[in-house]
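All protein chains of the complex are present and in place, except for one that has been dropped.
Note that the chains take the letters A, B and C in the order they are written out, and that residue 1 is the start of every chain.
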Amino acid sequence: MHQNQGPVYYGDYLKLDQLLNSQEPLSRKFSSSENPEAHDEMLFIIVHQSYELWFKQILHDLRSVAETFSLPSLPEQVFGQINVRLNRITKIQNMILGYLEILETMTPMDFLEFRNLLIPASGFQSTQFREIEILMGLKTHDRQSIDKEFFLGRLSAADKEKLISLEKTPSLLDQVQKWLERTPFTNQSTFNFWKEYQKTIHHMLEQDKETIMSNVAKLTPEHQQLQLDNLKMTETTFDSLFNENLHMNLVHEGKRKLSQKAILNALFILLYRDEPMLSQPHRMLSLLMDIDENFTTWRYRHALLAKRMLGTKIGTGGSSGHQYLKKAADNNQAFMDLFNLSTYLIPRSILPKLPEDIKKQLNFNQLN
Amino acid sequence: MHQNQGPVYYGDYLKLDQLLNSQEPLSRKFSSSENPEAHDEMLFIIVHQSYELWFKQILHDLRSVAETFSLPSLPEQVFGQINVRLNRITKIQNMILGYLEILETMTPMDFLEFRNLLIPASGFQSTQFREIEILMGLKTHDRQSIDKEFFLGRLSAADKEKLISLEKTPSLLDQVQKWLERTPFTNQSTFNFWKEYQKTIHHMLEQDKETIMSNVAKLTPEHQQLQLDNLKMTETTFDSLFNENLHMNLVHEGKRKLSQKAILNALFILLYRDEPMLSQPHRMLSLLMDIDENFTTWRYRHALLAKRMLGTKIGTGGSSGHQYLKKAADNNQAFMDLFNLSTYLIPRSILPKLPEDIKKQLNFNQLN
Amino acid sequence: MHQNQGPVYYGDYLKLDQLLNSQEPLSRKFSSSENPEAHDEMLFIIVHQSYELWFKQILHDLRSVAETFSLPSLPEQVFGQINVRLNRITKIQNMILGYLEILETMTPMDFLEFRNLLIPASGFQSTQFREIEILMGLKTHDRQSIDKEFFLGRLSAADKEKLISLEKTPSLLDQVQKWLERTPFTNQSTFNFWKEYQKTIHHMLEQDKETIMSNVAKLTPEHQQLQLDNLKMTETTFDSLFNENLHMNLVHEGKRKLSQKAILNALFILLYRDEPMLSQPHRMLSLLMDIDENFTTWRYRHALLAKRMLGTKIGTGGSSGHQYLKKAADNNQAFMDLFNLSTYLIPRSILPKLPEDIKKQLNFNQLN
Partner (left out) sequence: MHQNQGPVYYGDYLKLDQLLNSQEPLSRKFSSSENPEAHDEMLFIIVHQSYELWFKQILHDLRSVAETFSLPSLPEQVFGQINVRLNRITKIQNMILGYLEILETMTPMDFLEFRNLLIPASGFQSTQFREIEILMGLKTHDRQSIDKEFFLGRLSAADKEKLISLEKTPSLLDQVQKWLERTPFTNQSTFNFWKEYQKTIHHMLEQDKETIMSNVAKLTPEHQQLQLDNLKMTETTFDSLFNENLHMNLVHEGKRKLSQKAILNALFILLYRDEPMLSQPHRMLSLLMDIDENFTTWRYRHALLAKRMLGTKIGTGGSSGHQYLKKAADNNQAFMDLFNLSTYLIPRSILPKLPEDIKKQLNFNQLN
């Protein structure tokens, strides 16, 4: 605990002099009698500055989580802390999504008053946002070409270098993968529950097939075929979970990011989340998915806003932001493998029973 | 004002006996010692019942607005009322979007406990939701084939008939179109501001072209070409606004819904929204776009949830709800023509000046 | 897992016939050519019906939690489930708080059109809401007189009886108290950390005194005295935590609800929340406080709304709802003792170290 070091003043503590003198609308700088300051440029600046403040906070929490994961072994106590910080990130994301509603109080016509002054500056040039993406586990070379151009093409040399070197350090995805590989749930020789689990899944998919075939759903033949093809694909990807070669091929094709071992251990955590020892790890995996999903929603909503503001006009970055954002919303999830696992969840009541010794290891030392 | 008609009790007034006895979980009905009631089925029921209550309210407000529009002439006083009701609908939409967060407190594994019991019931079978869509102006024949099947294929004969006959009555889109065609802003013989406006737009697109060509944006040649093609298309669609034949072709191809006259009058309202008389009509058009956009967001978020709950497993309706919803989110906007107009908005400061007599007609009788 | 029992239809499953025929505006029933239906009465009904649906869900979850607590011993596994359900309740509360914003789209003048028809029905007569309050742990005899009248005075005989008999069964507060008393953290003979903790607290209060006395805060003498009196009171209540007789007196005076033993064990959980075994119990206590606080906010916001709708006019229940609600917001927290504990929290870094054997008991069986 820190002790008082002498009186502190609110304005000094928050460096308000510096903070509140960081807003310089270009339409003020270049204003004249015919071209007065555009009142709403201040809003535009403050929205983006607030985003950057919150990105700094997200990075602060994300880096501290990554640092914790770099420890050789994780004491159980730290999971509480990790989850508090990941949870905070999701709350920040939800809150800054609301900024869009405030930005929309500026009409397209008000935006157009000063849009030309900003070219080619663009929100895509936020170095902090890219740091977040890279830290989460999105690599530049995974991106689609149009995306890549946006991702690195518009930054200062210093920022570009900073991001490229950041890509060389382990991301959260890398570190979570290592931790997952280290967890011992799938190692135990005595432990052949995976076989039983596979049987259960195949039975479930069999039932889905019957549902499709039975006439209750009243599908057209084409639609029925579509469903059956879909089911076939689900079956194939499921089988690949247990086939190391198939799995490695999928990783090479960029269709999976995590190793087979990591994925199976993640699946174990999702399935047995009710065991006390898995409660915090499960929450952690869920929060990572939430963070991913929230960024997806964020990109999607920005695409809608860009369309509303500019239609098909080019954006301040000299490109159609709307189309880019729409595409970006569909991909770019670092933890996509965890999302895909939801296909393989089964009801609690048909979960294979865990052997007693495993079950005991997942519980507390008994007090009472 | 209504006078008291005798004492009323809260529970009677709200028919709570009936309301609170409308929840019968199937997993309770078919429960046994090995298959106990699934606790979370209650949540599933209550979420969907609350949706239906709010759909009823949305229909109540939407119908009252449509009824007002069916009057031969609209007194200015009613626009305030119309906007209060449309605004209420947007608030309801935003609020029920939050239901998803509550539904997500049910984990996929809890949902799977009772999913099989529900087949082939599905949220796509909400007759009220379709009534809303039809009332807004989405016709069955405008939908894509997979969508059409969902739209009508799974309902009871009575509901199907109800919806088909609803499609034959004028939708809000139809009525707004008629009202727009009736407004006199583009009729005035003295009034040739449209020419000036076209010049302004062409000048603006010219500038966009320069921005693309100049090297500041550092685009790759492919990307540059993409942008130029995009710009060309914007120009062509703009020109079609003023060419009745071109416009009619676009309507036939399903690329536009409103008549040329209606669109131009809508554009006039968007451009001159600051004139007192256009303030409420402008708000109305904005609210209609908000409602459209909110339903789009709603479908999109449901698609994400469906994926999270079931992965690629089939949904309770016997089909992959996730894929359907994703597709549905991209189309199905009744007032899409209004959205597209944002491409043709220009800054206030370069708006062509209105002739004095028009300007006067758009203002109040002077009091002071 | 339940198996399909035959085709189910959406409308039948949700009993939509019954649900969507439960709205009968009185202004429609008593409408005439001069007194047409009040359009907004539908909104009023649907808001309140949705509240009641969600109250049913809250009761469903709250009862299941209370049932779990009535087990003779709680396996660690169930805490995850308890917290999922309590967390769901907080999310429902936050969401239905948003109903107020929708209700506000009805102006006071629109409400007055049908207000007289409702007298003396009133939201205070929601039996389900009282069931929730009682289940949480608010007893009628704890309430202030004006409050008591509202709490039981306006119900049907059957509902009154139902509530009175509910009061005789153990509330969540009672059951959490029993569980807290049973936890062994303060029993251990070897364990005298409480002494060290008391020293720490006294030191902290000493520092607060210095802060008040030093001139940095520039307080007026009256204000300074106020602060010192305040500090004195904090000290006294703190001492009472460790003095069983003093504590019992406070319980008799209605100033504390939990027993000394329960409070100290709760304090232990709050202080050592980072230990793995206390993570879920800590979350549970936090969620109970959240639920309490959310109901408080809910009453407060209703008071503001009532004022906005009616000013100082009497409400439909024949009384000034505004004043009542304002009063109710200030009291009526079942878990107030937990809130008051925040005064006695100290920074992690000066927490007394736990003896090794205790620390081990609070951790998992080691796997790795």
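Keep in mind that, in the parts below, a residue touches a chain if its C-beta (ideal position, glycine included) is under 8 Å from a C-beta of that chain, and two chains touch if they have at least 3 such contacts.
Computed from a predicted structure; not experimentally measured.
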Option from A:119, A:231 or A:358 whose C-beta touches the chain left out: A:119
Touching the absent chain when the full complex is considered, from B:280, B:297 or B:340: B:280
Interface residues of chain B (partner: the chain not displayed): 1, 4, 7, 73, 76-77, 79-81, 182, 184, 211, 216, 273-277, 279-280, 346-347, 349-350, 360-365, 367-368
Contacts of chain C with the absent chain, listed as residue ranges: 35, 107-110, 112-113, 116, 119-120, 146, 149, 153-154, 204, 207-208, 211-212, 216-220, 223, 227, 230-231, 233-234, 271, 273, 289, 293, 296-297, 300-301, 304, 307-314, 317-320, 339-349
Residue ranges of chain A at the interface with the undisplayed chain: 1-5, 7-16, 18-24, 26-27, 30, 35, 38-39, 42-43, 45-46, 48-50, 52-54, 56-57, 60, 64, 84, 87-88, 91-92, 95, 98-99, 101-102, 105, 107, 112-114, 116-123, 125-128, 156, 159
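Note that in this section only the chains that are shown with their structure count from here on.
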Topology of the chain contact graph, where touching chains are joined (line, ring, star, complete, other): complete
Centre-of-Cα separation between chain C and chain B, whole angstrom: 38
Separation of chain A from chain B, taking each centre as the mean of its C-alpha atoms, in whole Å: 29
For chain B, residues contacting two or more additional chains: 35, 107, 112-113, 116, 119-120
